[in-house]
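To keep things clear, I will list the structure first and then write my remarks on it.
Note that one protein chain is taken out, while the other chains of the complex remain in position.
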Amino acid sequence: MVDSRFFTNHGPFTVAALAAVTGTSVPNSTDGERLIADVAPLDRATASDISFFDNVKYVEQFSNSSAGACFVRAKYAAQAPAGMVLLLTEDPYRSYALVAQQFYPTTKPATGISPNASIAATATLGDGAAVATGAVIGERVTIGARSSIGANAVIADGVTIGDDCIIGPLSSISHSLIGNRVIIHRGVHIGQDGFGFAMGRDGHVKVPQLGRVVIGDDVEIGSGTTIDRGTGPDTQIGDGTKIDNLVQIGHNVQLGKRVVLVAFVGISGSTRIGDGAVIGGQAGVAGHLKIGAGVRIAAQSGVMTDIPAGASYGGAPAIPVLEWHRQTVAIARLTKPKRGSDE
Amino acid sequence: MVDSRFFTNHGPFTVAALAAVTGTSVPNSTDGERLIADVAPLDRATASDISFFDNVKYVEQFSNSSAGACFVRAKYAAQAPAGMVLLLTEDPYRSYALVAQQFYPTTKPATGISPNASIAATATLGDGAAVATGAVIGERVTIGARSSIGANAVIADGVTIGDDCIIGPLSSISHSLIGNRVIIHRGVHIGQDGFGFAMGRDGHVKVPQLGRVVIGDDVEIGSGTTIDRGTGPDTQIGDGTKIDNLVQIGHNVQLGKRVVLVAFVGISGSTRIGDGAVIGGQAGVAGHLKIGAGVRIAAQSGVMTDIPAGASYGGAPAIPVLEWHRQTVAIARLTKPKRGSDE
Partner (left out) sequence: MVDSRFFTNHGPFTVAALAAVTGTSVPNSTDGERLIADVAPLDRATASDISFFDNVKYVEQFSNSSAGACFVRAKYAAQAPAGMVLLLTEDPYRSYALVAQQFYPTTKPATGISPNASIAATATLGDGAAVATGAVIGERVTIGARSSIGANAVIADGVTIGDDCIIGPLSSISHSLIGNRVIIHRGVHIGQDGFGFAMGRDGHVKVPQLGRVVIGDDVEIGSGTTIDRGTGPDTQIGDGTKIDNLVQIGHNVQLGKRVVLVAFVGISGSTRIGDGAVIGGQAGVAGHLKIGAGVRIAAQSGVMTDIPAGASYGGAPAIPVLEWHRQTVAIARLTKPKRGSDE
């Protein structure tokens, strides 16, 4: 179904192989040997496709689907059409994602070392590392095994990049230590000196920024995002954190593990964000705050205070989300005629 | 009047030639033969310049202008100074734009094929296509006639670009089909995989994004903007749509024709925006919404619901703009002393 100009299907795979990737069980060995050619949504899947049923809203699509195999929660198994191989899991979407990765693994922007790349003699490249045309690799840079640097990207002196990383075209990285399996999209700028000035009436004096950016494993960073290096302490991005496009991370910010930041989020200097926190698009967090683990912040919020672990906040200035909704309702009521009003 | 280091005047043109471009009539053949050397605003124009009068606020400037020719609505003709050639039109600014384009056509960032570009052997370039220094053109890319690719831009495998397009320096495009007469400014990133994860406590699993970005004709996309490809369906940008700098378009978004998005607008995944809609700067639109044709959304709005065609919305969460203004007034009144108050 995909456009073959852009995507290469690495299948087919047997149901057994796909079940193994996801840790699910195959009902029987006949089913396990069945060949699956592609992934597809329930309504478009054919007998050679694997699909998933995750949202009860689509139960009718599930019951009428022609998919050859399907990830589904046990409680819905009875509603499956005849002949569909059921792979039972409590997280069908996650299982789908894992098998879709088998069919369509993430494409590296480069293979091999381009003769048109500019690589310093003191740089070290791991086995199978790739550097595309026009990329510039500085002195003493270390790039791990199987990592790939995109066209016209610029990796400055001393940067360390782990194994199996993908650095997109036209990105720049300096003053940074990067873990394994990190994906950095295009036009990302990491490691520039942050916005640090001793401000004054007669001019703002630049304060040297002497820290680094330290990025863990399995991090993904969207196009156009900027991450400033620390002032002396480091800016830190924890394992498994996912950052969308056009996000700004200030100096000394510490993002925990598996944090999610949506587009246009701005995190001001020295703020710490706990593990698993999720911050909606266009929200801003002021500097020197502590946002607890698992916190959820609504889109466009303006966070001016610490937030305890597990809380949900919204609004500007941000407050607990239920209170914020109550305020929205109360404001709407202000302009409605009401009995007993003194106006 | 312009700085000749940056702009080349392609004039002079006769009044008749300029009138023809705009579909206006010349009063008589003597006026038609008059030579016009440049465009200029009313207050700076000389007898060899053409100008426009669009806003009644400037009627005095109009009456005192030395412009040799001027686009003007018929109802203001009587207020013109003696000797000015009047070109009558109901849209003077549009006519001005068209003649200004004659004097100063959009500059292509490249002419000819640079020997320092990197062009795959399987790429196809139309007649008069140009590729600047450092640009990278991937396998099986198709670039139409007279299209121009800027310095250090990166066009990935399989991308199709139509005729008379301009791709700015330092932009990247992948997984995309682009129409004719499209202008993509600098540092634009189109076609990266969107922010798609099966989120979970133990880590977020990347979901392969198997769609494309399909861009119509006469689209313009500002510097620093990012447009993610679809998940399986495509991300679509309709004919004549204009996108400002630093905008983010999520996966599967469908923008209609002649949509206008101002800087920092974020459109979340799978939302559809109708023809002719205009969205102000820093506004955000949540995912999976349907915004009707001709809708106007105020700057900084947070759109959380569908909006019917032709409506004007503002605020966060966004509501009909008149209601939003009433709320702003009611909130202001809260802090003013009032008679009969119970506080």
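As written, the chain order gives the labels A and B, with residue 1 at the start of each chain.
FYI, a contact is a pair of C-beta atoms (placed from the backbone, for glycine too) under 8 Å apart; a residue touches a chain by one contact, two chains touch by 3 or more.
In this text the structure is predicted, and so the values were computed from the model without any measurement.
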> Which is it among B:64, B:101 or B:305 that touches the chain not included here?
Replying inline: B:101
> Of A:5, A:44 or A:189, which sits in contact with the chain we cannot see?
Replying inline: A:189
>> I'm checking contacts with the chain that's been left out. Which of A:78, A:121 or A:330 qualifies?
In response: A:330
>> Can you tell me which of B:256, B:276, B:292 or B:317 touches the chain that was removed from the display?
In response: B:276
>> Even though one chain is hidden, which residues of chain B still touch it in the full complex?
In response: 1-3, 5-7, 39, 41, 91, 93-94, 96-98, 100-101, 103-104, 106, 109, 116, 132-134, 150-152, 168-170, 183, 185-187, 218, 220, 222-224, 240, 242, 244-246, 258, 260, 262-264, 276, 281-282, 299-300, 328, 331-332, 334-335, 342-343
>> On chain A, where is the contact patch with the chain that was removed from view?
In response: 118, 134, 136, 140, 152, 154, 156-158, 170, 172, 174-175, 187, 189, 192-193, 195, 197-201, 203-208, 210-212, 224, 226, 228, 232, 246, 248, 250, 264, 266, 268, 282, 284, 286, 302, 316-317, 319, 323, 326-327, 330-331, 334, 338-342
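FYI, only the chains that are shown with their structure count from here on.
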>> Nearest whole angstrom, what separates the Cα centre of chain A from the Cα centre of chain B?
In response: 29
